[in-house]
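The structure appears below as structure tokens.
Yeah, one chain of the complex is gone here, protein chain that is, but the others are all in their spots.
Then we have chain A:
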Amino acid sequence: MITLVKQETYKLLHKKSTPAVSIALLIIMTVFGVLSKLYPKYWSAKGMFTTMYTGGSWVVLFLIAACSSIIAMEFQYGTIKELLYRKYYRGEILVSKWITMLIYSIYFYALVFVYSLILKVVLYNGKFNLTDTYANNQSIIETQFMNLIGQFLSVWLVLSLVLLLANIFKSTAAAISIGIIGYFALSVVSGLMFVLMQKWDWLKWNPLNMMNLPAQLTSDTYHKMTLLSTPEMICGSLAYTAIFMAISYVVFKRRSV
């Protein structure tokens, strides 16, 4: 299994897009850091920091693309036969890809977290302290950390769906578009969803509602909208992720290549 994860990492690192994406991320975060410094009217310094200078949103995009391509590229390049005919079990091949993506997502969030600290120190040193109270009786750093954890869990809910779709459609395009729409649809439909949930209580268990986790973790009133307690939401997210992964696993094992 370690060999397989190493091989997946080797492929990932040798793609031109991999370093390019990390560099782009740092540049974008720097730009937003500088903009918020220049125009404090539009962006609050503390708010920018807690949302990691927009880094979190970009990471979602990059991870969706990476997850769909790590599966779909094997079908696209015809390398799936080479991967599968070896002594390894099929399940191991798939799981090695998941582990690689898990490592990649941890890397991204660590990068974003560390770089937002650096930006804070460079741009706003002395302007505010990380231990200042932000909202909801949480300090700034706590808020940021909760945001990070919440995003990580809800992103993996989307990623598990993307991994499944890439597996079914064997194409990056379908998986990426549905993943992105799924993630960003929340802001569009959440108003309607909350209304419907008041009417039909069971609707609160739908996967889109689980994606409100980052908001709920950083607010003490949000649970009135989502109708779920924070632990319920965390369990719900993990459960959906596990279900999508399990379907992926079955599909991959039964596939004829």
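Following the convention adopted for this analysis, contacts are C-beta pairs under 8 Å (C-beta built on N, C-alpha and C of every residue); 3 or more make two chains touch, one makes a residue touch a chain; residues count from 1.
Everything that follows uses one rule, which is that contacts and distances are computed from a predicted model.
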Looking only at the UniProt record of the hidden chain, which name from "ABC transporter ATP-binding protein", "Adenosine 5'-phosphosulfate reductase", "NQR2 and RnfD family protein" or "Circadian input-output histidine kinase CikA" is the right one? "ABC transporter ATP-binding protein"
Per the touch definition above, residue among A:Thr79, A:Thr131, A:Ser177 or A:Gln198 touching the missing chain: A:Thr79
Give me the chain A residues in contact with the hidden chain, please. 3, 7, 10-11, 14-16, 73-74, 77-82, 84-90, 253-254, 256-257
